[in-house]
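Read the structure below first, then the notes.
Just one protein chain is left out here, and the rest sit where they should.
So, chain A:
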Amino acid sequence: MIDAKRRTLVKGSLAAGAVVGAGLIAPRAFADWNAAAFQAKDIPTAMTGLLGSDAAEVSDRIKIKSPDIAENGAVVPVTVETDLEGVTSISIIASKNQLPLIASFEFVDPSVVPFVATRIKMAETADVIAVVKAGDKLYKNAKTVKVTVGGC
């Protein structure tokens, strides 16, 4: 219930932001960007900063698609999808990067399918970890990607 309210608020503030942005009056930095999480040097700090907890249950219902061996660490394709119910966000972590948290995708609208694909940088051979928030719980899964030439 609280979450639903928060969502409405988030939507509302975004819509207001878009109206201002549409006028192109002044460029604006993303005030909501979670610096504490994205600049964290370890995974627990990043996860707690972003999701409020670093305790996630390992789930093989999270599918991570990425190459077993990435020759170029600067461009590693990663696809994450899950059949878990009520997914509200998917976050991608590269375990050995200096700043491990790569990206977080928040599904504002329930029509969005829990699927994201992007390309990330990896410093060295490491686990790509996907953290999924479904309902009030966190789930995660990992896939090891061997990196030939680091890309950070």
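Some notes on this structure:
Going forward, a contact is a pair of C-beta atoms (placed from the backbone, for glycine too) under 8 Å apart; a residue touches a chain by one contact, two chains touch by 3 or more; residues count from 1.
Here is the rule we use: contacts and distances are computed from a predicted model.
Chain not shown in the complex: UniProt lists it as "Thiosulfate oxidation carrier complex protein SoxZ", one of "Thiosulfate oxidation carrier complex protein SoxZ", "Acyl-CoA dehydrogenase family protein", "NADH-quinone oxidoreductase subunit H" or "Glycine/betaine ABC transporter substrate-binding protein". Taking the complete complex into account, A:L99 is the one of A:L84, A:L99 or A:A142 that touches the chain left out.
Among A:V76, A:V132 or A:V145, the one in contact with the hidden chain is A:V76.
Chain A residues in contact with the hidden partner, per the touch definition given at the top, are 11, 14-15, 18, 21, 27-30, 32-34, 38, 74-77, 79, 94, 97-109, 111-113, 115-121, 151-152.
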